[in-house]
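Just one protein chain is left out here, and the rest sit where they should.
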Amino acid sequence: MLEARRLECTRGDRRLFSDLSFSLNGGQLLRVAGANGSGKTSLLRIMCGLVSPSAGELRWQGRPIRAEREEYSRNLVFIGHLNALKDDLTALENLQIAAALGGMPADSGRMLSGLDRFGVAHCAELPAKVLSQGQRRRVALARLALTPAVPLWILDEPFSALDVGAVVELERLLASHLASGGMVVLTTHQEVQVVAHAILRVDLDLHSAALQAA
Amino acid sequence: MIRALGWVLRRDLLLAFRRRGDVVNALVFFVIVVSLFPLGVGPEASQLRNMAPGVLWVAALLACMLSLARLFAPDHQDGTLEQMLLAGEPLVVLVMGKVLSHWLMSGLPLVLIAPLLGLQFDLPADALVVLCVSLLIGTPVLSLIGAVGAALTLGVRGSGVLVALLVLPLFVPVLIFGAGSVGATAAGTGAEAHLLLLGGFLALALVLAPWASAAALRIAME
Amino acid sequence: MNWGNWQNFLAMGGYGLYVWGSYAVTLIVLIAEIVALVTRRRGVIEHLAKYYAARRRNDET
Partner (left out) sequence: MSKSGKFSLYYFSSPQSFYPLAGALQPWFAALAAVLCAAGLYISFFVAPTDAQQGESYRIIFIHVPAAWMSMFLYLVMGFWSGVGLVLNTRLSSMVATALAPTGALFTFIALWTGALWGKPTWGTWWVWDARLTSELILLFLYIGFMALQAAIDDQRRADKAGAVLALVGVINIPIIYFSVQWWSTLHQGASVSMKSAPTMAATMLLGMLIMALGFWMYSIAATLARVRCVILERERHTDWVAAEIGGQK
């Protein structure tokens, strides 16, 4: 279980949000909403443990994530708005290294099936720099198909640059992750068609950043 | 942990191999800087012999410093650094892997080419050997200290000049004992003490610098 | 130490330039820092006063 207690985030002079509390259980999806500049990305980065909040804390399974950073990191996959692909490596190599650093087995068979899931298996041997924006996003998302056992997925605008087919595939993947007890946190501009046990919504536009369960 | 270090090393070496030009450029820079000095001060052999250790070492410092821009900045730009912080492996280990590959790509080539340049300066054979050994021990220290500077200036405006400002003063002890060892050999007083001290610096830097770099990287991510 | 007269004191046994050069520059540097601190404080207060005035105007409209 992931629990946020009275989080506050300030950037320079501006207080982006404060007093933000919520808890996320297995099978639940949390959608972070808010206008541009309301702190969506900052919140996700706080939830990853990349940034520490200016007040409040996050707890994973009841323990503050600060205390066991590496342990917590092993329990999450983060896909930011950057695709984290090296231009000079092929799609397959990118995926292999990402998996290996995350402590997963890095055999190319599994990698290829992950790429296949997002319809980019034919790009496996191409260097990332020749791929289109959408293809790069798909390669980045293929990591999700490799890591079903990692409980917490944190996705920053996962649907951006994707075509309809890939959106459907991602929604299917999210649904199956949730069904098997995983948790998903995401930001998106479009409505998500995911059947979930519960969809929570945090709206950062509300000044108090209160939580509404939908 | 060793596995993660291996993967980082493998990744960075592969990337460096795909961008061989960058490695060659740094090496050519080193050669050019060293070759400029005789043109500036004249070709007199005894003077060049005296200058050689200092010139070679200062050029090595500069070459190492220039290549620091490639250490973390590209990974920071494309988001892979973020993923490394979230890899679930101790960041110190990953930093070690990156520093090791940085040294293999920037320090080691200098060690290999330095004897040739030493010949240009008419250094005797025993001084050439000591030059190589001192570079072999000293350049990893440069990579380790440089990593701290590179991590601190990550994504900061004007980071190229800033990293020089931060890192070069910290290189001073390595310069003194690195160049000193070659000079001492040429003067016939023996270089063991210098090399031992350089080894001491290396041990100290190995223990402390990766922690400082890891801390600086986390700070830079905020 | 008895210098006798001002000339001797200023001459510093022939080292006047160096001795007084050192002391004068030290004094100048320290005074410059004090002046800089005072002006900085004044500037900050002035700037903040403007900042709050602008904020109040914003709140009113």
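Order as written gives the chain letters A, B and C; numbering starts at 1 within each chain.
Quick note on the criterion: a residue touches a chain if its C-beta (ideal position, glycine included) is under 8 Å from a C-beta of that chain, and two chains touch if they have at least 3 such contacts.
All figures in this text were calculated on a predicted structure; none of them were measured in a lab.
Asks: Any idea which chains on screen the missing one touches?
Replies: A, B, C
Asks: Looking at B:L13, B:L170 or B:L206, which makes contact with the chain not pictured?
Replies: B:L170
Asks: What is the set of chain B residues that contact the non-displayed chain in the whole complex?
Replies: Touching the missing chain: residues 145, 148, 152-153, 156-159, 162, 165-166, 168-170, 172-173, 176-177, 180, 201, 204, 208, 212, 215-216, 219-220, 222.
Asks: Could you please point out the chain C residues that touch the chain left off the display?
Replies: Contacting residues on chain C, toward the hidden partner: 1, 3, 9, 12-15, 18-19, 21-23, 25-26, 29-30, 33-34, 37, 40-41, 44-45, 48-49, 51-52.
Asks: Going by the touch rule given at the top, which residues of chain A touch the chain that is not shown?
Replies: 11-13, 15, 54
Keep in mind that, in the parts below, only the chains that are shown with their structure count from here on.
Asks: Tell me, please, which two chains come out on top when C-beta pairs in contact are counted per chain pair.
Replies: Summing C-beta contacts for every pairing gives the maximum at A-B.
Asks: Between chain A and chain B, what is the gap in Å from one C-alpha centre to the other?
Replies: 37
Asks: Return the distance between the CA-based centres of chain A and chain C, expressed in whole Å.
Replies: So the centroids are 55 Å from each other.
Asks: Note the residues in chain A that touch 2 or more other chains, in rising order.
Replies: none
Asks: In chain C, which residues are in touch with two or more of the other chains?
Replies: none
Asks: Which of the residues in chain B end up touching chain A in this complex?
Replies: Touching chain A: residues 3-4, 7-8, 10-11, 14-15, 18-19, 78-80, 82-90, 94, 221-222 of chain B.
Asks: Help me check something: in the complex, which residues belonging to chain A touch chain B?
Replies: 45, 48-52, 70-71, 73-74, 76, 78, 80, 82-89, 93, 97-98, 100-103, 127
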